[in-house]
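Heads up, one of the protein chains got dropped from this complex, but the rest are sitting where they should.
To keep things simple, chains are lettered A, B, C and D as they appear, and every chain counts its residues starting from 1.
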Amino acid sequence: MILERKIPIGYILGKIKIDLLVVVVFSTATSLLSSYLQDLNIPVTIGAFLGTAIALILSFKLSQSYDRWWEARKIWGAIVNDSRTFVLQLKHFSKNPESALISRMAYRQMSWCYALGANLRGLKINTEEDPFLEELERQLLKDRIHIPLALLDNHSADLNTLHREDQLNDFQQVQIDSTLLRLCASMGKAERIKNTSFPKTYRLTLHLFIYIFLVMLSFSLTELTGFIEIPLLVFISVPFFLLEKIALNIQDPFENRPTDTAMTSIARTIERNIRELLKEEDIPEPLKPEKFYMQ
Amino acid sequence: MILERKIPIGYILGKIKIDLLVVVVFSTATSLLSSYLQDLNIPVTIGAFLGTAIALILSFKLSQSYDRWWEARKIWGAIVNDSRTFVLQLKHFSKNPESALISRMAYRQMSWCYALGANLRGLKINTEEDPFLEELERQLLKDRIHIPLALLDNHSADLNTLHREDQLNDFQQVQIDSTLLRLCASMGKAERIKNTSFPKTYRLTLHLFIYIFLVMLSFSLTELTGFIEIPLLVFISVPFFLLEKIALNIQDPFENRPTDTAMTSIARTIERNIRELLKEEDIPEPLKPEKFYMQ
Amino acid sequence: MILERKIPIGYILGKIKIDLLVVVVFSTATSLLSSYLQDLNIPVTIGAFLGTAIALILSFKLSQSYDRWWEARKIWGAIVNDSRTFVLQLKHFSKNPESALISRMAYRQMSWCYALGANLRGLKINTEEDPFLEELERQLLKDRIHIPLALLDNHSADLNTLHREDQLNDFQQVQIDSTLLRLCASMGKAERIKNTSFPKTYRLTLHLFIYIFLVMLSFSLTELTGFIEIPLLVFISVPFFLLEKIALNIQDPFENRPTDTAMTSIARTIERNIRELLKEEDIPEPLKPEKFYMQ
Amino acid sequence: MILERKIPIGYILGKIKIDLLVVVVFSTATSLLSSYLQDLNIPVTIGAFLGTAIALILSFKLSQSYDRWWEARKIWGAIVNDSRTFVLQLKHFSKNPESALISRMAYRQMSWCYALGANLRGLKINTEEDPFLEELERQLLKDRIHIPLALLDNHSADLNTLHREDQLNDFQQVQIDSTLLRLCASMGKAERIKNTSFPKTYRLTLHLFIYIFLVMLSFSLTELTGFIEIPLLVFISVPFFLLEKIALNIQDPFENRPTDTAMTSIARTIERNIRELLKEEDIPEPLKPEKFYMQ
Partner (left out) sequence: MILERKIPIGYILGKIKIDLLVVVVFSTATSLLSSYLQDLNIPVTIGAFLGTAIALILSFKLSQSYDRWWEARKIWGAIVNDSRTFVLQLKHFSKNPESALISRMAYRQMSWCYALGANLRGLKINTEEDPFLEELERQLLKDRIHIPLALLDNHSADLNTLHREDQLNDFQQVQIDSTLLRLCASMGKAERIKNTSFPKTYRLTLHLFIYIFLVMLSFSLTELTGFIEIPLLVFISVPFFLLEKIALNIQDPFENRPTDTAMTSIARTIERNIRELLKEEDIPEPLKPEKFYMQ
């Protein structure tokens, strides 16, 4: 997540430098060409209406990308809520809230949050060194393919043990199972966003459209002298390219990039909340931001 | 689902080649005609504002089509979540998680996902060779009209057996029934998208509007020489036709086309997850993409 | 629901013929008038920006109408899902699934779907000849005002009987009651759309705005000769009027019109599904479309 | 709710007459002024693009206002559904459906609907003459501040009595409690809309923007003679002001105005439905509309 800090100008310009270079090249070419071919001059109204059209389609695209980004954040918000609820329910429903099993489940929940974040980012999860899991569980997880799903599987098994050992009554088991069910749904929703690429033809058409617009505009402005036309085109193109890149970045919020949903930081918040609910003393600090963004 | 791979240019142009041909024909006609009839020249502002108007209406249409496409993906995401939850609940609620009945239900769930995908695509479902079902069930399904509904019927019957045999308590039966209920709702939602065509008059009006715009624009540009006007019109029309076709394609995501929701691939993911939860050893690979899309 | 079939051109033009006539009349008048009064000539930019503005407001209106139409379809989709779930639950929860009571309730559910459709369309419901109800129930329904609500009342009474006769346990009664509750909510949601007219002043202002735009445009185009101006205005006005009429039609989807939600066809689907779940042999065919639409 | 009837033109024009007067005044002033100061003439494109911009922002504002209006109607639709469900559940869950307590609760539900409507409209509720309540309850309500909440409090107490007297089992009490909970949520949602004013600075900026646009436009049109410019400006301004006023009216749907959600009429519908479910003979007629709107 980009923070309310100073963003390096290089970070922003780096995203559109190639596009700007292309604009400089073809606007120069147009400027030179038009001296020879008077007929190439097309009405400025054409360039202008194409600009309005592209702004329109770009706005809708940006809005759809924003919705994906915001949905991703909502999903992780739901994970925060359900993690807190899960521990509250375990603690207060159980007849023996201090039992090792309750604590093991609470710790596994912290592990699940970190593991889900890493899994979505395509990072390798090293369960063998996971500080939140017991040794036996670490070993058993080694051969599992989908670690977060395996952790939910273990949650579910432990929940059954609590019920069988009569620490939870029938109602309470089902009520906690509903919380697990929501966690499972949140995991699936995040994977849906991760695994569904925004329709590529849509995105390509938009990119093509921006170039058609800029080329038309450069032919519309040939009556201006070159040293005006070229910077003019560059300035006009900057916000269009920037908005396109922003849309492209925020639509995929689980890619290990600065614009990501701040999953590691959220997992740390959950860890802090759970440890507090377990009445621990040593609660780790919130995650520190890296320069201008939060991981 | 179109992947983030190289899309053959022929695939894209193939969708709009007829429309582009029509544009070439009438812009040539306009160009020739205008030499004779000076009066046909209409202000370029008319063409321009029509272009803005059409971009606007097209954007809304695209947004509505995108919503259908995204809703379809959400429905299949919910199927992933509820399939996982279904197996987790069966496994951990039951007093005898290794029973043949539990395993039969888990396998039937895999079958249901593939069958629902095929049903939505209008493909014939050959239940007699379904590798996930037992021989008896295969035979009984032969005469059923709506296979996925029949499979849910069998799920529901088996759930009742588990309850009658006291493997599930009253609460657990109702909790798993709620999961079946959500699967039934997801099936119905996907069928709703499949069976409800986007208002055809709306779509036709939009298509008509694009042509009115292009014709007006061609009459607005008659002061340009033909060899400029014709490519100009073609270039301007390309993004409009492309966006219209994209809207048309993504609004119907269950048609056995490259832009479909990747139902077969999702069903394979569910198969892999369920097999892992059943602690099987031989887990099939994820589905491989076909060229630039995933089925 | 309009199908993906050939729509008679007369059906479409019939909706806007009066508006087009008015446009012909006043554009002719403007054309004649402007020969005498040179001062009436206003800049074409005025007409153009009004066109953009009207396209904008029309798009939002169309989007709101589309949302009503799509919500109506979603409601009937939910009715499909809950009807299937209702019969599945009755069949598999009950200790005596073959009982006459279960079958009576399943048949009443088919009746409810047809009755709700007819009620929304304002058609008279002849309960005395309802093939899905028993003779006694037919008689008792004669004096009821709100037939679908009365049918739910009977559902609820029968559900209570099943519980009292110990065919359903406490959990199962409440679980099926939740299904009835959702059916009751779907009925109320459809009635809400039916009984809430779209803000009329909004619609009238939009209609007025289209005319102000066309009049302004006709005064902007007086420098063109009449035989160009008149068809030009007519062509430009066609998509605007068509989109307005489409919005008007789809916003009220329960009016016994071709653009209606296909309630009769959906009720037939439900009938077919329920009969299949009851293992009947003679399952009626799906509803045939009427020309270009489905009732 | 404005009905599909003839709306008095005075009602509509009354809303914008002051704004129109201001437009006449300043367009006359501009017209006179421009004869003296040639320099005041600004390009018509400026006025036109401002008009497009204002149409855009107005459309979004209108869409947000419409969403509030539609949400208000949805809330009252939910109240209809939950009122019906509440009575159905009471009637069919209870072991003694004819008991006075059940009937008292059903009558209180009618009272609650009328009281909530009046409360939202800021009208005084005279509980002492409430025909739906028993004498004792009327007296007890006299000192309560929030009448609808007090009625829910009594509902909840009576529900507890039914449970204590063993007329409802544990499941049924909780199931009906969930219905009360939804009614309580609907009440709170309606109060949220009532008590949250639309951001006033947003609204004022929009109003200011319309005036800036019209002033710019009047300066753009100074080359037209005054007797054209003044009516032209008035005509162009009419739809903008009307749309602004419509947005303003529908965004606050509980203000005792013609554009209100038809709460009294909906409460009457609920009364009719409940009386029918209670098998009463004398069911009151639906509410008659007042001229062009329904209260």
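By our rule, a contact is a pair of C-beta atoms (placed from the backbone, for glycine too) under 8 Å apart; a residue touches a chain by one contact, two chains touch by 3 or more.
What you see is a predicted model; the values in this text were computed from it and never measured.
Residue-wise, the contact with the chain that is not shown comes from D:L208, picked out of D:V25, D:L123 or D:L208.
Of the candidate positions A:K91, A:R104, A:R138 or A:H207, contact with the hidden chain is made by A:K91.
Only one residue in the set D:L133, D:A150 or D:L232 touches the chain that does not appear here, and it is D:A150.
Seen across the whole complex, the unshown chain contacts chain D at 39-40, 42-43, 45-46, 48-50, 52-53, 56-57, 59-60, 63-64, 144-146, 149-150, 152-153, 156-157, 159-160, 170-171, 173-174, 177-178, 180-181, 184-185, 187-189, 191-192, 196-197, 199-202, 204-205, 208-209, 212, 215-216.
Touching residues on chain A toward the chain that is not drawn are 1-4, 7, 12, 44-45, 47-49, 51-52, 55-56, 58-59, 62-63, 66, 69, 73-74, 77-78, 80-81, 84-85, 88-89, 91-93, 169-172, 174-175, 179, 221, 224-225, 228, 232, 235-236, 238-239, 242-243, 246, 250, 259, 272-273, 276-277, 283.
Simple rule for what comes next: only the chains that are shown with their structure count from here on.
Chain D is reached from chain B by a rotation of 145°, derived from superposing Cα atoms (nearest 5).
Averaging Cα coordinates per chain places chain B and chain C 24 Å apart.
Rounded to a whole number, the gap between the C-alpha centres of chain A and chain D is 38 angstrom. For chain A, no residue reaches two or more other chains under the stated contact definition.
Judged by the touch criterion defined above, the protein chains link up one after another in an open path, with no loop closing it.
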